[in-house]
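With one protein chain withheld, the remaining protein chains of the complex are depicted in position.
Take a look at chain A:
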Amino acid sequence: MATVELKSIRKTYTSEEIIKGVDLSIESKEFVVFVGPSGCGKSTLLRMIAGLEDISSGDLLIDGRRVNDLAPAERGLAMVFQSYALYPHMNVYQNMEFGLKLAKTPEAERREKIMAVARTLQLENYLKHKPGQLSGGQRQRVAIGRAIVRNPKVFLFDEPLSNLDASLRGQMRVELATLHRRLGATTIYVTHDQIEAMTMADKIVVLQKGIVEQVGSPLELYDCPRNLFVAKFIGSPPMNFLPGTVIAASEEQARVRLASGQEIVVVAGGAQGLIGAAVTLGVRPEHVRLGHAVENRGSGQVELVEYLGSAAHLHVRMQDGALLVIQTEGGVRVHADDAVTFSFPAERCHLFNSEGVALHRRSSGRMAA
């Protein structure tokens, strides 16, 4: 399989810079997900790797070879588009055959490859169907089949599941992950859905406004977001953010006074210089503990309870008016208007300075837990 390397990749349209210098290296067989809000440049970056967009500056290397000036097909990539982009005038077999035909693969070999892929993707009974006669999930499979059959070095996926309904999306997610394990191909996958990113990726690249905000494994991003943007983007429901001021700090800890006057101890390094400075305290809904505690306490009134079955989300209005979401087990006996107390585990809290950059945490909270 293949490695992909991006060196100071930039993209400029007329006068606007869309991709502002991306450096990234993707290992062989890795499943990398580009994630970010719409307009962050993730699709543009993928299309630049594919060769569908020119690279304004920087180098793109596949297997160590510079491919900036190669046509898409010469780069040895295959792409699955969001709209599937099947050839409507060809049946399923012909759709998969097209690339092989252009590559002048002998007919017998073509047939063999297509049949193998059709078996893998359970498309054998649909080979004579036109795309218009297929369901969304089937079309998706054909699009994937068309990519696989060419045996590319790298697979590119551009939001392939966003046109499917929720249940099918979950199913296809599993299928794609399984397929990736079976084929072991280097894969670059673009999505705006952080759940897809978390569940499928070996490595997530979070993008915002053409800049890489953070690169890391799903758990690294979850445990140690580098800044407010990543902290907000990764995790569902999203992290709670509470404004506060640092009142004391040691090498490993900081004491933060929230707007409500409550004092919270946070495991965070390098806060000594920030005494008196405004900071943002971040804590994930699933990390807030319901019930009485000695330290890091807080209290408030429940405004709304969302029961999800396996879990419940409590929307709690704190005394200073800030809204906090707490995730508890599904069987919790709390109702709207109840008063609740809770605590923030010091090692689970995140601290961000006024620029939104996370203060260094001593390894990850996961190891402490």
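Note that a contact is a pair of C-beta atoms (placed from the backbone, for glycine too) under 8 Å apart; a residue touches a chain by one contact, two chains touch by 3 or more; residues count from 1.
The working rule: contacts and distances are computed from a predicted model.
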Exercise. Hey, which one's the missing chain according to UniProt: "Aspartyl/glutamyl-tRNA(Asn/Gln) amidotransferase subunit C", "Carbohydrate ABC transporter permease", "SpoVR family protein" or "Carbon-phosphorus lyase subunit PhnH"?
Worked result: "Carbohydrate ABC transporter permease"
For this session: From the listed residues A:11, A:42, A:113 or A:146, report the one that touches the chain absent from this view.
Result: A:146
Seminar exercise, completed: Given A:4, A:48, A:62 or A:77, the residue that touches the chain left out of view is A:77
Exercise. Can you list where chain A touches the absent chain?
Worked result: 50-52, 71-73, 77-79, 81-83, 85-89, 98-99, 102-103, 146, 150
